[in-house]
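Here the complex is missing one protein chain, while the rest keep their positions.
Chain IDs A and B follow the sequence of writing; residue 1 opens each chain.
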Amino acid sequence: MWLRGNMLSYKTLLIIGLLILFAIPLLGSSYLDFLFSMALIYSIWALGYNFLLGYTGLLSFGHGAYFGLGAYTVAMLVTKYSFRPFLPVLGIAVLVATFFGAIIGFLCARHVAKYFALLTLAFSQLFYALTFKLYHWTGGSDGIVVKSLDFFGVEVSAIKNPIGYYYLTLIFFLVSVCSGWRIVNSPFGKALQAIRDNPLKAEAIGIPVKRYKWYAFIISAAYSGLAGALFAPLLGYAYPDLFHFSFSGEVLFATLLGGHRVFFGPVIGAIIFTIAKSYIIATVKYWPLVLGSMLVITALFFPHGIIGTIYVVLKRRGSKTP
Amino acid sequence: MREILVTKGLTKFFGDFKAVDSVDLTLYEGTITSLVGPNGAGKTTLLNMISGVIKPTRGKIYFMNKDITGLPPYKIVKMGIARGFQLPCVCNDLTTLDNVRIAILSHMGKVRRLFSLVDKDKEVYERAIKILKTFGLYEKKDLLAQDLSHGDRKLLDVAMAFALEPKLILLDEPTSGVSTSEKSKIMRTIEKVIREIGITALIVEHDMDIVFSYSDRIIVMHEGKIIADGKPDEIKSNKRVESILLGVE
Partner (left out) sequence: MIEMTRFILDGFFYASILFLISSGLTLIFSVAGIINLAHGALYMLGAYIAAVLIKSLINTPYAILAFPIAALIIGLIGIIIERGFIKWIYEREFVYQLLLTFGLALVLSDITRITFGTEPIYVTKLYIHAGIIDILGSPYPVYNFIVMAVTFLIGGLMWFIMYKTRAGKIIRACALDREMSEAIGINTSRVFTLTFFMGSALAGISGALVVPQSAAMLGIDADALIESFIVIVIGGVGSIKGAFIGSLLIGLIRAFGIALFPEIELAIVYLVMAAVLLIRPRGLFGKEYRVA
């Protein structure tokens, strides 16, 4: 009885949440439009990230790389090569991120967890260094400014049309959530969870573990690339710090904040994180210090995250009813 | 009777320690063979090599006339060998139902599917329910594997192996850690399934009463070597086997 009541309210919560998201622009503040666009972008990033962390059990410290690749691809296509059609640009950006995700994932995914984490970090830093070295092409520490894109004749600009850009982001967010949910509940998704729980048994029932870890990595990179691609026009700018390991820490924290063992955990975590970050950055000049401290506290005291802890508590109570 | 598994000179060294010493073994289709011997005799290592978890130092393994030496476990599984583990090896954060389902999905080659929903697959669900009922796990199908009792976790481990519809099944002490009253019940279930489908089985077991009750053949290992191999009556009357198993030698 308790669990069923839970299911109903779960769906209700989702609908309410969706309605709130649709209603954000009605509040009439372009700052809020911007903030929530950013929150949804981080949600897409966190969703993709959690394929690896929550569902396959792999911890990556270098996911800023695929986000950054998505952002830089958009920036370069639009600004350097004057190629502005929105959907093709987005598509190419996702492809580029996925391509590098495939290569790096191949090198990393066959390794034991501790090596894996540092390897992902190393490759992200490689991109960071390359961005500076190849400054003729990438703009070096200045980054690349992104102006507007073109969607069948309509100008896509987050500055000129924040409401329009918000709804665009919302659409991609919904696509990501729906596709993500299907993947997670597919046979492949279950296989990933089996790998997470018991790689030995997973292999013993015929799952090629290393190969599937690689696939999970590729999918994760694709979502991260999409997030980065939506990010560049929003902020108006792609910059090297996206590849720095501290930026990768943000998606890790957002995911854990919400709870990495629940599907919507990362989404909620990302939204809360973005809002919190905007307030913290406005008041304090020590963002890495704050982020680092929050990571330390989470590691020590809140392994399940906010949503995760609620979920665990409810489950305990639910399974105690006869 | 047809030979289904043949090992030739199978040897495994761990550093200087010879765990398995030049084992020549032939298993015949449709038989249940027990593998017995004191701790450290090399039984689990032998199973590990056949199932691909460990690579042999020397020697070869042939399954249905194909050389499977050194292949990765998932490939060996695809060829028809399934494995149960000594310590229950299940996916803790998945439900009992999901554990069996993932084994079935893997066996049916559906595990690659990205966009279909597991819950909507009727055929897989029905197959899973059938297996759960056979092993007495149906009532616990929605429990997380980590919430099951030790005995049920062992059963789940074995059930997942059977879900793969193997031609050869390797079981490692399927009744260990289970209460004595349940032991024979579990073995009877396992034996029934094996005989009905005609699977070949190699079962590591310590409880000699159980071994004598179902085995077609008993192989005795000691210090990495096979020292006796024959029908239960022959082994029963073998004095040297008796002293080894009692730990006297």
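Worth a mention:
Note that in this section a residue touches a chain if its C-beta (ideal position, glycine included) is under 8 Å from a C-beta of that chain, and two chains touch if they have at least 3 such contacts.
Everything quoted here is computed from the prediction, not taken from an experiment.
Within the full complex, the chain left out of the display is in contact with A. Residue in contact with the omitted chain (choice from A:111, A:147 or A:182): A:111. For the options A:83, A:167, A:181 or A:245, the residue in contact with the chain missing from this view is A:245.
Within the set A:17, A:85, A:164 or A:303, the residue that contacts the chain not displayed is A:303. Interface residues of subunit A facing the missing partner chain: 53, 57, 59, 61, 107, 110-115, 117-119, 121-123, 125-126, 128-130, 133, 244-246, 249, 252, 256, 286-289, 291-300, 303.
To be clear about the criterion, only the chains that are shown with their structure count from here on.
With each centre defined as the average position of its C-alpha atoms, the distance from subunit A to subunit B rounds to 42 Å. Residues 182-183, 185-191, 193-194, 196-198, 200-209, 261, 319 of subunit A are the ones touching subunit B in the complex. Taken in their complex, subunit B has these residues touching subunit A: 51, 53, 72-74, 77-78, 82-83, 85, 89-94, 98-99, 101-103, 105-107, 110-119, 121, 143, 147, 157, 160-161, 163-164.
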